[in-house]
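Yeah, one chain of the complex is gone here, protein chain that is, but the others are all in their spots.
On to subunit A.
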Amino acid sequence: MKSIILQTATRYLLPILLLFSFFLLLRGHYYPGGGFVGGLVASIAFVLHSFANGTESTMKILGYKPLSLIPIGLATSTVSVTVPLLFGLPPMTGLWFEEPIPVIGMIGSALFFDIGVYLVVIGVVLTILFTIALND
């Protein structure tokens, strides 16, 4: 399916969707939302790109296999869960930096947990979709 409209639209949609997914990822701080939705939106951006330009070219802009995102994401999340143990707190307790960071706001262990979830979701969705697409 090569459509010039879709290809042109995707060129602009890909960065916008990625930015939006990043916004959703950060929004999960104190509000509902976060890593899971952000990850889905980000993977939709790549899926759209693969629809327009073919799976191979999407793999090329990703650079490496999406499968490798899964362990990285899992490790990030798990480490953020276990770090409070070092401070004598129960696992999963939110730890926060004292000072807010411009634009992003307060940074805490919850953000790292969400980043982990974000990566795992992208990894899982893209692995499944690419496997199906390449088998056709």
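Methods note: contacts are C-beta pairs under 8 Å (C-beta built on N, C-alpha and C of every residue); 3 or more make two chains touch, one makes a residue touch a chain; residues count from 1.
The rule is short, and it goes like this: contacts and distances are computed from a predicted model.
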Record-based protein name (UniProt) of the chain missing from this complex, from "Na+/H+ antiporter subunit D", "Simple sugar transport system permease protein", "Tripartite tricarboxylate transporter TctB family protein" or "Formate hydrogenlyase":
"Na+/H+ antiporter subunit D"
Which is it among A:G63, A:G88 or A:P102 that touches the chain not included here?
A:G88
Omitted-chain footprint on subunit A covers residues 67-68, 70-72, 74-75, 78, 82, 85, 88-94
